[in-house]
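Note that one protein chain is taken out, while the other chains of the complex remain in position.
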Amino acid sequence: MKIAVLVKSVPDTAGTPEIGPDGRSVVTEHLETVLNPYDEIAVEEAVRMKEALGAEVVAVGLGDEAARKALRTAFAMGADAAVLARRPEEEPLTGKGAALCLAPVLRELRPDLILAGKQAVDDDGAQVAERVAEMLGYLHASAVTRLAKDGAQLVVDREIEGGALSMEFPLPAVLTVEKGLNTPRYPTLPQILKAKRREIREVAVDGEGVRPGWRVDVLSLPDTQRRRQIFQGTVTEQVDNLLREARPLGGLS
Amino acid sequence: MSILVLLEPRGELTSSCLSTVAAAGRLARDTGVELHAVWPSPGIRAQLGRLAGLGIQTVHTVREDVLPPFSHEAWIPFLADLTRSLGARLVVAPASALGKAWSAALAARLDAELAQDCLGLEAAEGGVPTVRKPLYAGKIVATLRLTGAPALATLRAGAAQVVRAGEQTPEIAWHVVPPPELRSVVRELVQNAGGAIELGEARVVVAGGRGLGGPDNWPVLRELCATLGAALGASRAAVDAGWIQHAHQVGQTGRVVSPDLYIACGISGSIQHLAGMRGAKTVVAINKDPAAEIFQHCDYGLVGDLLQIVPALTAAVKQRQRRVA
Partner (left out) sequence: MEMSRPLGVYGDFYWLMYLLSAGALAIFTFGVRARVRRWRVGEGRLGDRLDRPWRRLRDLAVDLATPRRFRRRGKPWLFHSLMVWGFALFLLATFCVLLQERFGLSTFAGGWYLLLSLALDLFSILFLAGVMFAAWRRWAVRPAELGGGAEDGAVLAVLALLPTTGLILEAVRMAKDPDPWGAWSPAGAWLAGGFSGLAPATLDSLHRGLWWGHLALSLGFVAAIPYGRLFHLIAGPLSLFFADRHRARSLAPLDFTDEAAERFGAERVGDLHWKSLVETDACLDCGRCQSDCPAWEIGEPLSPLQIGQGVRRCLDRETSLGRRAAASLHEQISEEALWACSTCGACERACPVAVEHVPRLVALRRYRVLSESRFPAELQTTFRNLERSGNPWGMPARERGERATAAGWPLAAETPPAEVLLWTGCAGVFDPRYRQVTAALAKLLDLAGISYVVPGDEAVCCGDGARRLGNEYLFQDLVAKNMTFFEKIGVRQVVTACPHCFNCLQHEYPQFGGDLTVTHHSEFLADLLAAGRLPAADGAEKSTIGFHDPCYLARYNGISAAPRRVLAALGSDLYEPARTGPDAFCCGGGGGRMWLEEKEGRSMGKQRVRQFLDGGARRIATACPFCLTMLSEGVRRNAEAEDVRVLDLAELMVENMTRPDRR
């Protein structure tokens, strides 16, 4: 069985990205690059399936040098091979563009199962894996929190608000994983060091039809400082004010 | 030209779904186009009343439950055809789990861009839809002009206020489709038991600390948890004092959580606790000491006795929930 895992390098979310001088691009060079946390869960799941079922795990990335970091982490966690889809440096990709670049690479790999994180924590796009599935004609399920293989069928639980949806379908398929599916392992140092020397196969993608279907008008930094809005007064006043001002709380009621 | 709203595939008109309709309705009005909706589940007639006065011209659905609910494999081809036949310039859906997943699949079918989890929807000149989309865990907000047509967007709860103008309910358009050959099967929908929500994945956390005073006052917090659908957390002080189990501890040496909403009750805000909940999008602090460190790290703070404030808050939330329903 061959499992492909889509991995992306993202800036560490503990840091703060900055807006470039043109006001329409994001600067993240000053931040640590890490493997997208949801993709980490996907890699972990793939490696577990390899350990249980003897599958082959191929990590697939898209981009440039930063993307290699994600692939190396996948190696350290137990991936068998890695493929980097390279395209000429241009504008940042939208989800549509990324899927257009990745689909041919995956078509060539012909995996039985493709795993990916439910979203990347930089652009929060949450769509590349589903798009690839549709382009390849694979079935797909998103936000999986439980996964079992029953013969040639996959049984998954997908997390939805207030509960879970249980589905069953055959391979080949694409799954995006949600937190809670597993706890990713912390690779040992020898594994990390070995991963630095593993070979990453590069595939050129020409990015045909990859022009973005949206235009970035402007980027803004919402106030990240805590508001520190303090309510005094009677209990009733305080609660009323809180429910009025705090949108997330208001939204739940 | 029209706008199509994909109503919640879970088959419920959630408040997030309604605010999506409201946003789409406002855009449709502002740009002078028709607003359509599609109900990808059975039982449209029962929901029709709740769609009144929101500007939807027609709700599309499929006759006789030919397409099983919850199955995107079944519905996506129909949705794509519908979008094309309506000439929809924009398809919006609530940014729920299914809303986002279905939109991604639909976007692939339509070879269209999709902006997920947007905060708001406006029209730019020429009627081009524009969305405000958060990036980097909300640290940056991008204003994107959706130049490609069609384009898709999913909207967060609260993207627009639900304001009903009149009592007009939409027409229902019944579509006939051949029964599809499906490879996937939806086995069941499992509802969360009314029981405790797991701390690590919870979207809302209510946490208690030294201010609880002892093991006896925790039901007050549990009540609020049940009302909000929140998980129960605790500071190290409360756990060390034996008032609550370690599994609830939030902090450097406990669980590190990043919920949408964190309500800290009677917690002073020591650094090792902050390290565990700093990632929360919105923090509400309730403490009787106005000088407590937690007030430096909250969005909204209530100075007072939590044993009075929390029950009042619970009651107020419950009342609002009854009103909306």
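Chains here go by letter, A and B, matching the order in which they are written, and residues are numbered from 1 within each.
What we mean here is this: a contact is a pair of C-beta atoms (placed from the backbone, for glycine too) under 8 Å apart; a residue touches a chain by one contact, two chains touch by 3 or more.
Note that the structure is predicted; figures quoted are calculated from it, not measured.
Asker: Of the residues listed, A:52, A:152 or A:189, which one is in contact with the missing chain?
Answerer: A:189
Asker: Which residue, A:32, A:51 or A:237, contacts the hidden chain when the whole complex is considered?
Answerer: Residue touching the chain left out of view: A:32.
Asker: Taking the full complex into account, find the residue in B:85, B:191, B:245 or B:272 that is in contact with the omitted chain.
Answerer: B:272
Asker: List every residue of chain B that touches the chain not included in the displayed model.
Answerer: These residues touch the chain not displayed: 237, 240, 246, 252-254, 256, 270-272, 274-275, 278, 293, 296.
Asker: If the hidden chain were put back, which residues of chain A would touch it?
Answerer: Touch with the absent chain occurs at residues 12, 14-16, 32, 34, 185-190, 192-193, 197.
In this text, only the chains that are shown with their structure count from here on.
Asker: Between chain A and chain B, what distance separates the C-alpha centroids? Give it in angstrom.
Answerer: It comes to 20 Å between the two C-alpha centres.
Asker: Going by the contact rule set out above, which residues of chain A touch chain B in the complex?
Answerer: Touching chain B from chain A are residues 11, 13, 16-17, 19, 26, 94-96, 99, 119, 121-127, 129-131, 133-135, 139-143, 155, 157-170, 176, 179-180, 212-222, 224, 226-232, 235-236, 238-240, 242-243, 245-253.
Asker: Taking the complex as given, what residues does chain B use to touch chain A?
Answerer: 10, 14-16, 70, 73, 76, 96-98, 100-101, 103-105, 107-109, 111-117, 124, 130, 133-148, 151, 157-158, 183-192, 198, 200-201, 204, 228-229, 260-261, 279, 281-284, 290, 295-304, 308-309, 312-313, 316-318, 320-321, 324
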